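One protein chain omitted, others in place.
Let's turn to chain A:
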Amino acid sequence: MTDEVLVVRAQLGERAALAELVARWRVPVWTYVRRMLDAERADDVSQEIWLAVVRGLPRLREPGRFAPWLFTIARRSVTDRLRGQYAREPETLTAGEATAEDPVEAMVDRAGLISALARLPLLEREVLVLHYLEDLSVEDCAQVCQVPAGTVKSRLSRARRLLRAHLEEGDRS
């Protein structure tokens, strides 16, 4: 059963469909939050996110776009917890910078990515998590992060570069 069917059924008031949505998206949401925060806060923030999802679900106009909507809510909750830190993150690249195809792409496997992620700046870490771990498209990431697609691409590009540096550093040590 697709997410859209589950969302529509939940919007009609079917409790089982809502439970199924929670079961399906609980771990991805927690994983995203965990990559941005520590494990203890991840549990609390995940619960906040699901509460906001339940409250907002009746007003979701495009059930087919559940995932980006869900991560937009998740991002808002994470941002609330990181307020200040997020604001200070420098935007070092200009929006619209081309995404260069990079050999490091091949190195971006999940295990390596996870261990190196914590060392990336927040904004770059966020797009990596959304794009690679949660499999959201660049357009969906742009919607979640409320920035143009070009900015997402430039953050991804910078994130990959930083990641490569960290991975190479790890290999040397």
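Basically, contacts are C-beta pairs under 8 Å (C-beta built on N, C-alpha and C of every residue); 3 or more make two chains touch, one makes a residue touch a chain; residues count from 1.
Definition applied: contacts and distances are computed from a predicted model.
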Q) With one chain of the assembly withheld, which option in "TldD protein", "Peptidoglycan/LPS O-acetylase OafA/YrhL", "Sugar ABC transporter substrate-binding protein" or "L(+)-tartrate dehydratase subunit alpha" matches that chain's UniProt protein name? A) "Peptidoglycan/LPS O-acetylase OafA/YrhL"
Q) Which one touches the absent chain: A:V8, A:L82 or A:V138? A) A:V8
**Q.** For chain A, residues in touch with the removed chain
**A.** 1-2, 4-6, 8-15, 18-19, 22-23, 26-27, 30, 34, 38-40, 42-43, 46-47, 50-51, 54-58, 63
